[in-house]
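Below you'll find the structure I mean.
A single protein chain has been removed from this complex, and every other one stays in its place.
Right, chain A next:
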Amino acid sequence: MMRSDPRALQLNEHGQLKHFLTLDGLDKTILTEILDRAESFLSMGEQSVKKVPLLRGKTVVNLFFENSTRTRTTFELAGKRLSADVINLNIETSATSKGESLLDTLKNLEAMQSDMFIVRHSDSGAAHFIAEHCTPNVAIINAGDGRHAHPTQAMLDMLTIRRHKGSFEGLKVAIVGDILHSRVARSQLQSLTTLGVDEIRLVGPKTLVPSFFSEMGATICHDLEAGLKDVDVIVMLRLQKERMKGALLPSESEFYRLYGLTEESLSWAKPDAIVMHPGPINRGVEISSEVADGKHSVILDQVTNGIAVRMAVMSMAMSGQLQSDDASTAKGDN
């Protein structure tokens, strides 16, 4: 009845991905394999025929318990370019706030003999939960769970960094804004650490940057200038409007004054620094239009890279499922 560790849960006995739930426990070899494979799909995207038959005959279900147009669309495109049949299901969170109906939903979808679930859910750990309770042979890809993880987003960010900077060694990276609520930041922190950057700085006020992150290998900066000084990569996070209601911040304007990325604050970073944002951006809240649309911005590259990374992860997990020896082992419960 003991639970497996996250590494065992998402890897098969040959050490290959069979789910993609978190970057926690994945080593540099696997992350690099994802990036390399994504690179090969990127070049394919530039050709006139964009499809490969890696997932032909497979059914992929986009299972979104939380709204997201961009992530869902890129997963859908990725699935289609791998020749899978893709179904989109948007399920109101309110209807599944109880575990019963989440499990029931899953059982129903399993009965339709799906091969892969792309899951987004507002509860941290939801993708783990689904991977533990779903029939073997179905690959689970985490498309964002609560504040916990958004591993495909982090990997597309890694691909973007590698394509612009060549490698990760010696890089200084600043992640700015609402770290507390960000699954993107958590996954970035794990991947950047594993891939061996020089320094990761988390920048924001104490209300949005919990001190515990320093125990995860990050440097915490409450001052933007100190945080951006000589960095190679700047990641701006989206600031949700409701943060003002929770007394985490006084106003958007004061946040922008202290932590907004403008041409002036960008000048504190290295001259060749790149600016990233997981989107959708709030112009004038966390980033100025001049910077978002400027020559340092690689925000649209991230979107392109997102499709390739998702194709890489989906094809790897599907092949890891097929090569798993104990694919039919029943899962424990209670």
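Here, a residue touches a chain if its C-beta (ideal position, glycine included) is under 8 Å from a C-beta of that chain, and two chains touch if they have at least 3 such contacts; residues count from 1.
As a convention for this text, contacts and distances are computed from a predicted model.
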- Task: Could you check which of "Glutamyl-tRNA(Gln) amidotransferase subunit A", "ABC transporter substrate-binding protein", "Sigma factor sigB regulation protein rsbQ" or "Dihydroorotase" matches the UniProt name for the chain that's left out?
- Result: "Dihydroorotase"
- Message: Can you tell me which of A:128, A:243, A:277 or A:310 touches the chain that was removed from the display?
- Response: A:128
- Could you tell me which of A:37, A:50, A:147 or A:229 touches the chain that is not displayed? A:147
- Message: With the missing chain put back, one of A:35, A:61, A:82 or A:102 would touch it. Which one?
- Response: A:102
- Message: Suppose we count only contacts with the excluded chain; which residues of chain A make the list?
- Response: 1, 3-6, 24, 97-100, 102-103, 121, 123-126, 128-129, 133, 145-149, 183, 186, 210, 212-213, 215-216, 333-334
